[in-house]
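Missing here: one protein chain of the complex. Every other protein chain is in place.
Moving on to chain A:
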Amino acid sequence: MRVTFTVNGRRQEADDVWEGESLLYVLRERMGLPGSKNACEQGECGSCTVRLDGVPVCACLVAAGQVQDREVVTVEGLADFAKERDTGAAGPGTDPGAAQRWQPRPAGPATELSPVQQAFVDAGAVQCGFCTPGLLVAADELLERNAQPTDADIREALSGNLCRCTGYEKILDAVRLAAARTGTEA
């Protein structure tokens, strides 16, 4: 089947999608967006968290067909998404061609990060980083709802995202840092 939906601000089409394929598979294997991770395929780890019409969901549990005509934001689009939210202007989105030719590139000073991404780097919340994309999408959504979350709020919002490396302390630090920084700017 063909599935058409918006990913990170751009219309995308996937052809020959199998019945059982998940949104996660389509993003990773058909659209060249491997940022969302697959660590369980069962909705248990949160590594595949994306926004679907604004709501954080496990992309591994969403059938590809269900996203027809809907909007998806992945970690690859998070910086633009946050920018658009902050400035009210439409971000450039991810060009589908560019996304499909995706190659890792060295991070330069030019790489723009959203506040929550920057805070994860600064706070040491990234070790192996496999949990990071999902945590970032979930944390960004939390801060959108609740600009000054308590620790209990953060724990509740991130309770669906497993991390095996950090013991979560630095992840809490990162979310606190992102909240504090955004608070000062406002």
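To be clear about the criterion, a contact is a pair of C-beta atoms (placed from the backbone, for glycine too) under 8 Å apart; a residue touches a chain by one contact, two chains touch by 3 or more; residues count from 1.
Note that contacts and distances are computed from a predicted model.
Student: Absent chain per UniProt: "Xanthine dehydrogenase, molybdenum binding subunit apoprotein", "Cytochrome c", "GMC family oxidoreductase" or "ABC transporter permease"?
Tutor: From the choices "Xanthine dehydrogenase, molybdenum binding subunit apoprotein", "Cytochrome c", "GMC family oxidoreductase" or "ABC transporter permease", the unshown chain carries the UniProt name "Xanthine dehydrogenase, molybdenum binding subunit apoprotein".
Student: Have a look at A:52, A:131 or A:179 and name the one touching the chain we're not showing.
Tutor: Among A:52, A:131 or A:179, only A:131 touches the chain that is not shown.
Student: Using the touch rule from the top, list residues of chain A that touch the missing partner.
Tutor: 18, 20, 28-29, 32-42, 44-45, 47, 74-76, 78-79, 102, 104-105, 107, 111, 113, 117-118, 120-122, 124, 126-133, 136, 152, 154-156, 158-172
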